[in-house]
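Not every chain of the complex is shown here; the ones you see sit where they belong.
Chain nomenclature is as follows: A, B, C and D, assigned in order of appearance, with residue numbering initiated at 1 for each chain independently.
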Amino acid sequence: MGFNTKNIFKPSNTMARFVKIRKEDIGKAPDDMRFRGEQKMDETLIRLVDYDNDKLVEKVVDKIETILENKKTPTVTWLNIDGLHDTDILQEIGVSFDFDKLVLAGIMDTHSRPKINDFGNCILISIKMLQQDEGSGLITVENLSIVLTDTLLLSFQEKRGDVFEPVRERIRNQKKRIRTGATDYLAFALLDIVVDNYIYLVGVLGEKIEMLEETLLQEPRKSIIDEIYTFKREMNFLRKNITPAKEMILALSKLESEFIKESSDIHFKELLNNINQAVDSSETYREILSDQLNIYHTTISSKLNDVMKFLTIFSVIFIPLTFIAGIYGTNFEVLPELKYEYSYFIMWGVMIVLALSMLWYFKKRNWW
Amino acid sequence: MGFNTKNIFKPSNTMARFVKIRKEDIGKAPDDMRFRGEQKMDETLIRLVDYDNDKLVEKVVDKIETILENKKTPTVTWLNIDGLHDTDILQEIGVSFDFDKLVLAGIMDTHSRPKINDFGNCILISIKMLQQDEGSGLITVENLSIVLTDTLLLSFQEKRGDVFEPVRERIRNQKKRIRTGATDYLAFALLDIVVDNYIYLVGVLGEKIEMLEETLLQEPRKSIIDEIYTFKREMNFLRKNITPAKEMILALSKLESEFIKESSDIHFKELLNNINQAVDSSETYREILSDQLNIYHTTISSKLNDVMKFLTIFSVIFIPLTFIAGIYGTNFEVLPELKYEYSYFIMWGVMIVLALSMLWYFKKRNWW
Amino acid sequence: MGFNTKNIFKPSNTMARFVKIRKEDIGKAPDDMRFRGEQKMDETLIRLVDYDNDKLVEKVVDKIETILENKKTPTVTWLNIDGLHDTDILQEIGVSFDFDKLVLAGIMDTHSRPKINDFGNCILISIKMLQQDEGSGLITVENLSIVLTDTLLLSFQEKRGDVFEPVRERIRNQKKRIRTGATDYLAFALLDIVVDNYIYLVGVLGEKIEMLEETLLQEPRKSIIDEIYTFKREMNFLRKNITPAKEMILALSKLESEFIKESSDIHFKELLNNINQAVDSSETYREILSDQLNIYHTTISSKLNDVMKFLTIFSVIFIPLTFIAGIYGTNFEVLPELKYEYSYFIMWGVMIVLALSMLWYFKKRNWW
Amino acid sequence: MGFNTKNIFKPSNTMARFVKIRKEDIGKAPDDMRFRGEQKMDETLIRLVDYDNDKLVEKVVDKIETILENKKTPTVTWLNIDGLHDTDILQEIGVSFDFDKLVLAGIMDTHSRPKINDFGNCILISIKMLQQDEGSGLITVENLSIVLTDTLLLSFQEKRGDVFEPVRERIRNQKKRIRTGATDYLAFALLDIVVDNYIYLVGVLGEKIEMLEETLLQEPRKSIIDEIYTFKREMNFLRKNITPAKEMILALSKLESEFIKESSDIHFKELLNNINQAVDSSETYREILSDQLNIYHTTISSKLNDVMKFLTIFSVIFIPLTFIAGIYGTNFEVLPELKYEYSYFIMWGVMIVLALSMLWYFKKRNWW
């Protein structure tokens, strides 16, 4: 994969990373429908898929009225809405299907925690969708809202994307389970893609972490510490998004609602299993990163110690030699050795023997 | 924002930070109504808002009797009392509405943990309100008590504040949900503001922490450690206030009481979601601070190691050179090299070669 | 407060700190009534308070028989027994009121964990009472046992104390709630004092810890580490006593017994709230102490690094200077510089320039 | 055991260590039967064991039809299928026994977390089988799936293995319990072997860790840190496989299904006990490894400190001696000592006394 390590995990907007509230938003009504996210596309795109076991209609919707025809039919009607900035369209949808204003406010609150709300005439599911942009390699964070009734499923994305294409493909290909299933199975299929993306992204990041390991053992360059902390922060970011999603899916698998059939239990249990796998993996990588940090510090400090020990031993060997030279540099009138002819050479001999003995001693005591 | 980093998180009184009991207060009766907080305003201000879907009365109340008129009406009566030092007024209110003495004692015990108590004829909710004073930028901690009956909501603040102004605004603007809602919806609206303020303050502090990160990587000045510990302490302070509030809201969302309608469940669940978001955020920043501390220590120690290594290598290079000079400073009568004409220059040559070899060796082994 | 820091937290006997079993006590019967604590007073003192809303009798009891008169009356009879060493008296009480032998054994087992036992005809509550002796400033640990029936409350203390004086005061002062309340309210009142003392002592210790902080930032003297570890141990000691007490109070608030009226729920819930506050506070101080330790280590190591860096730089500056002097101390016959008239002064000049350049360089690279 | 430490814990394929999803697998249908593992054997081997208390048939099955004869009989029919790559065979089995497509997809999803799914007409159990290859000493990770009906048990292994041979042996040897037991007892017997292998492998790794301890205390060679981290990672790997298996077994022991008799409760409880033992052991070794790391660091740093202290003291002793020699190497015209006949020898005497005093002083202060 040809993208840069440093910036692959840049969320689409920094606000999304750690949700912050603007001072002017404190005290807003819970059904206040102002869109406060970042507008991510120009026009709202509404795609309709209407199917049952026998027939399949797929089209792009221009007017909301055309949807209403499908409102009453027993077929599964899946409306995928890309783009949340156009409050009018959302409001029209809300009115058409008789949704509580809170449902719409919930859809537009793109900074909310993953959650599930049962409004009686519909269920609102909200989850963070993490994705890697194919072009730039950037990871984008997007809020996905799913509204579920008995024959209707609305999915709201912040921007156009083909992430649900495999599901459409399965519907087109007459895959029996999805064509005979109800809206709850469709909801499962969509959430399953979101969770698969979690596992995939943890894996992509994990692979980088595993590759780091080898570099770490071979040559711990200084920049590696930055990379470890970057990966740590990114893995934390993934975990912070996945963990509340897990809670939500757990709540979903326990939800008692007429819109979720008992036969879907096994699917939601599987979904829970999958997200648990993502959590497990991210946990494992967190521990690996923590070990890597420790290994780095141990390696660095061990290397430093070796250098300092070498330098110190080197100095220490010269200290008595310099002292001896100092002795014979004194100007005492009576200093017998100075007179002797071979003194100078004897001094050299003594020095060499002394240096070698010290080296041998340090070596023997394994200091070197 | 033009306020000083150091003192933004100074609670209004130090007693409030870590609750302490005075020796003389040990053993006081639970319904003892002495006010033990710090008097934060001169006069008690009572503001009344009385509304239903059709009509709205808003006034400042002078005499308690005027309130009693609203006692029996089916409209929602919201009394906001600023200032808790005047025991007489509180007692009068208590008697008028037939509250248990424990309710009043609970309101005056401004150091208590966030809690919820069902007294049968009313519910007492107590929570810490964290706010940033607009003028000084100081964060103030204040205890908010809410007393709830079917048609009456009393909110008690320690000092005058316009924190609930957005709610009044929504009431005035005929926002349908709040005008048709009962006291439980009003309580939700007030608590929602408190929780929004938590998220806001975590965000304000968080922004400072994120800014620290950049400084940390560029130039880890010494004072940064103080700032990290200051932010750590402040974030802990926020967490210590938010976490028990979360418990309280959880208890509130599970409370079975005639004063809390089933239709409000969805709002209290949303509230729980919001406070969970505040807890998550503060948890994230705590981990970031912990990482920052580690990065600081790594950076500092790495820098120190570089300096010491440089200095040691510098010294080590001179040691054999000084030794050589020492050799030729000896006064042996027979020391052949001294006689040779070019000895001095050869010595210099040897020294330079030696120094360069050492530099090359140290460089090669990557010690430098 | 004029007492010494070091020895304020000396429990009355070291056995009480970490409960140990004597080899000879292994296998004793659970209703074995040998007193194994430390005798803390000479004579057992029995004080009786008998009251209802209308009348109040308060006296010191000499003979157990006099108590039996109060056994049947519907008034609340509170017997406070100070001193547990006199097995005969306790046995007499046990027989008089028809208590199980286990009740008495439980009262005498002063090393037990806080607990609550329902014996059918009575409830036994056991909790650690932490107190600060007013004279010596020493903290004493004492086991408090409360035995509760419908009209009778017996409290057993290891030694004479006026810790429950405020309750007696409230009874005397006709405080309505306590005079109309039953034994369960009295039990709450006594436990409330115990818990208030927890909060008070955590506060006293906490204040010392907060004062440490300032010293720490100004001048981290060596002894501070001892103080931190002392406070850490003491705070742990408090926590180890408070945490099981919290469990006990939680169990008490959930206990279904005819002796504990539903109307007291609110009081026991408040008690739980209070002890949670004590636990929270001690937890906070534990984190503060942990931070203080880290700050101490950072400060100390930073100071050491500064010293070592200064000394190393100082040495490094002289190394090339000494080398130069060494060069001109050699005795080569041909050493042109020696002959030149101003050589000596030039050498000085060179040396000074060299030293200053090095200083400038080190300063520039911010090493100093 | 004659195998190499480094590579004993190499899983059969790296994909199995940390499950990763391929981009193209995102959005696949849950009943999609593509096999995505690594093909570990050429041909699928189906072994049939059919038994009740009286008779026993054991054969290798070529055609699926021959199995169908056993479908209706009340005897326990155990089909062990080695090899999952042949989708046709699996599909045939699925159709023959009327299994949901999800069952087959679950069997082929060899990267899934240990789990248990009740499909109504059968139960699917999935667990990781860890084994040590007898030849190479390598640890292999394999997914084991068990499908359970009232008279039928199918076990699916990724590759041929004789791990269940002891169970076959017990069946052949007329061990009463297994011959009279139903499919649930057989399932227990198989899972018991899997769990026993966990305990065995934790023990094998644990033995190596314990042996490390001795080396650590005697001579902490540098490579030991690599070994500790290798063992740490391997123990983590074991834990990450065992912990979800524990959850699964807990769920199994609580499962209410017609296929699991009440009489088997005691066995599944025992199974839970065993896997708890494995978890406990791995936990213990994790703590031991953590202690070993600390001991290593302490030992290494203590050794370094000793060396540095020795070298420093050595240098320090020569410093004043060299200074004295320097003094008498000055060329002052008036330097009285130089003239005195015994000066040189006195200097030596002074130097020796000085060096010895320093040695004595350092020794006395325990610095050496």
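The criterion applied here is as follows: contacts are C-beta pairs under 8 Å (C-beta built on N, C-alpha and C of every residue); 3 or more make two chains touch, one makes a residue touch a chain.
These numbers were taken from a predicted model, which means no experiment stands behind them.
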{"item": "Oligomeric copy total, full assembly; chains in place: 4", "value": "5"}
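One rule holds in what follows: only the chains that are shown with their structure count from here on.
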{"item": "Magnitude of the superposing rotation for subunit A and subunit B (Cα, nearest 5°)", "value": "70"}
{"item": "Length of the line joining the C-alpha centres of subunit B and subunit C, rounded to whole Å", "value": "27"}
{"item": "Per-residue overlap in subunit C, given as positions that touch at least 2 other chains", "value": "329"}
{"item": "Graph class of chain-chain contacts, one of line, ring, star, complete, other", "value": "line"}
{"item": "All touching chain pairs, where touch follows the definition stated at the start", "value": "A-B, A-D, B-C"}
{"item": "Residue ranges of subunit A in contact with subunit B within the complex", "value": "18-23, 25-31, 101-102, 112-113, 115, 117, 119, 222, 225-226, 229, 232-233, 236, 240, 244, 293, 297, 300, 304, 307-308, 311-312, 314-315, 318, 321-322, 325-326, 328-331, 335, 337-339, 341-344, 347"}
{"item": "Residues of subunit B defined as touching subunit A within the complex", "value": "164-167, 169-170, 175, 177-178, 189, 192-193, 196-197, 199-200, 203, 206-207, 210, 217, 266-267, 269-270, 273, 276-277, 280-281, 284-285, 287-288, 291, 294-295, 298, 302, 305, 308-309, 312-313, 315-316, 319-320, 322-323, 326-327, 329-336, 367"}
